[in-house]
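Step one of this worksheet: look at the structure below.
Complex shown without one protein chain; remaining protein chains in place.
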C-alpha cells in the first residue's frame, strides 16, 4: 500500500502516467537477461487494446507507439530494468474541463479529492483506462518469457450484458475474427446488437472476460498468503472496473457438493492428472497441472451520455450528461489487460518457485 | 511470493504452524503502541471459529487457548511485534497416517509433493484449516484497532448450497442465534436440513460468506495496484477453499448497464454521499464512504467419506474413502476468518493512507 | 533482491537506464499530494552533480536536462507516481568499444558477464556514475518535502586522499566556494594539488563524504531491522564505489570507552537533549534529536590511464590502459548523491513513523 504503482516481487512492474499528462510508462525490473526483445514485441500487445478498431471502441486516434528506453542491448534483455514509454498525443484536454467541477457517478473523482485534496481532472487522470497501456507493455514481456517456457494463454470475452458464450459453440479460432473478441460468431453478433441498443439509449454494458493458461508446471504459488489464485485475484482486481473474480467453477462451486466439485486424480500419459478441472488449475494455492482458468466481471462503462444526478464541488445537487468518446463496453479492450496481469503474476511465481527445494538449488549452482 | 507466510505492509502478519505440529502461531508487527490488549480479546475471536459447536462442525476438542508471548506490556501494545501461540493438543496423528500414500481429491497433497519433494501429510499440514487460527488471532488485533476508530464489521453466511438469504428477511440479530451464522432463522433451518442430507449421503456442501464494513473514512486504498478491493481480493482468496470474490454487485454488475449500476451522488446529512451502493463502497480502488461489501464463495469441504477415485504415490489408480472428523461445510467457521483478513487489510490501508497529503503530514509532525 | 532497482517502502524510488542507452530515469511513488514541484527544483539538484565544472571533473558536455512526465498537475504533486527522464546526449559510444573485450580492474565487467551472460559494455552500462542522476532527481523531491518540515542537510567532502578537514578550520560557507565542496579553503587547495599530482601520474584518489542532518523529530526508525542507521547504511552503500560507512564516531567508537562514548542527557531549552553527540543522532536505531551524522568512504576512481594487468574474454592475461574522460576523484560529485539517498531514506522513515502510536492515528483520522 502507499506507493501503490509497483506490482510483483521478483518480476517487478512499476507504472506511471495520466491520461492527459505527457505520457504513460512502465519500468519492468527483474526480467532475466537473454530474452530476445524489441519494440515490435511490445507493440503487438498494445495493438490488442488499441481504441478505434470498431464502432464499439472510442474513435480516438491514439497511436500508442512504444519506445524501449533501457534494459535491452543488441536485441536482448540485459537483466537491468526495462523502461518503456508511450507519449500521449491525442489529448483534447478541452473535452474534459467541465468535469473538474463535479463528481462523475461511477468514477473515482470524489475519492481522489478526499484522499489527495485535489485531482488531475483531465480524462480520469491516473484512473484512466490509458493506465493499462503500461500493464500491457509489461505483460508483453512476461508473456514472451512464458512463451519460451511453453506456457500459452487463451483470453476472450465470455459475456456482454445478457449475451454469454455457450460452451457447445465455443470456437477459439473465432476470437480474432470479431472486434468483441468472442469465441462464437453468433454470440458476437448478438452482443453487437445489444451494444448498439445500449448506445442508442446513451447507456453502456458490462461483461465477463475469461483467461485460460496452459503449460504451467505443477507447484507454482505458495500454500498460505502467496497462493497463485490470491495473487491472480489481486492482479485482476487491480484493473479498473473489475467487480468480481473467479478461479475454476468460482461461485458455482458454492452451490456444488464435494462429490461433484472434487476432481478425481488419474494416470494419463504416464503422469498424475485430474479427470475434471472444477478447481480451475489450482489446489491449496499451487498450480495443479490442469489449465488455470480465471474469470473477471467488469462493470458497465460509467461514462454515459444519459442524464445522471450528482453533486458539484460547491456542494450542490446537479444533473449532468457526460459527452466525449467513450466505449459502451470495457471488456473487449480489457481482454489483453487481464492476460497481461495474469502473465506478470505467473512469471513472478515461476521465479519465486525456483528456491522451493534445496536439492534443486544445489543442482542449479553446480551448473553455474 | 516465496516466503509466502507474511501478509501486509505496515500492519504485517506472519503466520506459521501445521495442523499436527507443536502449534500454530502468528507474529503481528506494526501494531501501533497504546492499544489495550489482553488474551481474552484474542480468545473471543478464536472462539468464533472453534469446532465442536454444532453437529455441522467437527467434534474435535480443540481448546485453542492463545498465549501472547511479546509486544504487550502493562496491558497495552508497545509497538513491537506481538507473538501469539496456540499449542496443538488433540492431534490424533494416527487418523491421518494412511493419506501419506495417496493424493486426496480437492486437497493440495499432490501439489505439495511436486513443489517440495515431500509433505507433512498429517491432517493437511500447513494447508489445514487450523492455519486460520493464526489469521483470526491477528484479525482480532486489527479489529480492535478499527473498533477504536469507529469501524464496524457485520459478517455472516449468505448461502449454503442452494439455500440463500432473502434480502427481505435479513435480520442481523439472528446471526448469533444459529450455529450457521445466517441472518434468517428460516434459512438457517433449511440450510441445516440440507446439510443433514449431505451428511447422510457422505457428501459436503459449499456456500457464500458476506462481510459488510461500515464507518470507513473516504480514500483508503490507492488508485492502481494497491486498490483496497484488490488487496481484499488477495486477502480473501488467500483463505483455503475460496473460489470466487465479489465487491458490491460483483458478477451482477457485468449484467447491468451504466444507468442501473452507477451510484448517483447526493448531499445527505450535509455530506457528499451515494444514493445507492452498487459499487460496494469503492470507486477507483478507494473507499467511497458507503459500506464496503464483499462476498467470498467457498467450495464444498473436499474431505468426504464417499468413495472417490485417485492415484497413490506408486502411480496406481485407486478408490478411497476419507474418514475422520470433517465439517460438511466450511463457511460458518470461515466467517470470522473472512472478517479477520478484511480487518487486517483495512488496518494496513488506514496506516498507509496517513502520508497521502503533505499538509496533513506537516500538521501531524507539528503536534508530535 | 532481484529486481534491485526499487528502493524505499512508502516513499518508493525506481530507477532505470544505462550510460549509453537512450536515457536515465526514475519513478518516485508515494510522494504526498500537494508538494509544490517543478523541473527547476530537480534541475538545481542535478546541477550539483554535473560534470565539467572544474578540471577535476570530466569535461563531458552532459546537459542532463530533466523532464517531469507525470504526477504533477498545476504545479503540485498529485499523489501519483512522478516519472522523470533525462535523455543521454553526449554518448561517444566509440570511446568504449574496446572494453567489450576485457574486464577492467575495479569495475563490475566480470561480474556482469558471469551473472547475466553478457553485458552492455558501453561506458559502464547500468553501473555507470550516470545512474546517480536518477537518485539525485528523486532526492531533490525528498529534500523538498523535508525542507517543508524543517529538516536541513549539510553535505561536503571531508577528505581527499591524505587531505582531511581539520574540525578547527571547518567553515560551512566555504563549501560552495570550491569545486571540491570542501568546508575549508586551505584543505581544498591542498586537495587540489594532490589531485593534480594524481592526474600527472595517470592515477586517481579516494575520499570521504560527510552528511549532517538537522531538524529531525525524535523517534524516526524502528528498533530492530529497520533502524534508521541500518537503512542509511544500505542507502549509502548502494552508491557505487562506497566501501565504508559510519554513523557518529563510527570506527572511533570501537576504540572509545563507555564513559567517553556515552552521550549524557540534560535539559536544554526546556527539552531533553544530549550534551555530546558521539552517537551521531541515533540510539537504538531511532533518531535521538541530535544532528544525524554519517560518513561514506569512496574508493579511488577505478578508471585510470596507467597500465594495469587484466584478463580478456579469450582468457588471456593482458596489459591495458583506460583512456577517456574520467574524474580523478569520485567524492565531490558524489556529495549530492549521498545527500539524496539520505533524504529518500529519511522521508520514508518519516511517513512510516506516523502509525507508531494509536492515539496519534486516532487523532489524525478525527481531523480528516
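A, B and C are the chain letters, set down in written order, and residue numbers restart from 1 in every chain.
In this section, contacts are C-beta pairs under 8 Å (C-beta built on N, C-alpha and C of every residue); 3 or more make two chains touch, one makes a residue touch a chain.
What you see is a predicted model; the values in this text were computed from it and never measured.
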Quiz prompt | Contact set of the excluded chain (shown chains only) | solution = A, B, C
Self-check item: Candidates B:43, B:83, B:197 or B:309 - the one touching the absent chain
Solution: B:83
Quiz item: Which one touches the absent chain: C:111, C:152 or C:176?
Solution: C:111
Self-check item: Chain not shown, touching residues in chain A
Solution: 9-11, 30, 32-35, 77, 79-80, 145, 148-149, 217, 223, 350-352, 354-365, 367-368
Quiz item: Which chain B residues touch the hidden chain?
Solution: 2-6, 8-12, 14-18, 21-25, 27, 29-30, 33-34, 67-71, 73-74, 76, 78-83, 85, 115-120, 125-126, 351
Self-check item: Touching residues (missing chain, whole complex) on chain C
Solution: 1-7, 9-10, 15, 103, 105-108, 110-112, 114-117, 126-127, 131, 159, 161-162, 198, 201, 203-208, 218-219, 221-227, 229-238, 240, 242-251, 253-259, 261-267, 272, 275, 278-280, 283-289, 297-304, 306, 308-311, 315-317, 348-349, 351-353, 355-357, 359
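Basically, only the chains that are shown with their structure count from here on.
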Self-check item: Closest chain to global C-alpha mean, per-chain Cα centroids
Solution: A
Self-check item: CA centroid of chain A to CA centroid of chain C, Å
Solution: 38
Quiz item: Measuring from the mean C-alpha position of chain B to the mean C-alpha position of chain C, what distance in angstrom results?
Solution: 44
Quiz prompt | Contacts with two or more other chains, residues of chain C listed in rising order | solution = 9-11, 30, 33-34, 79-80, 351
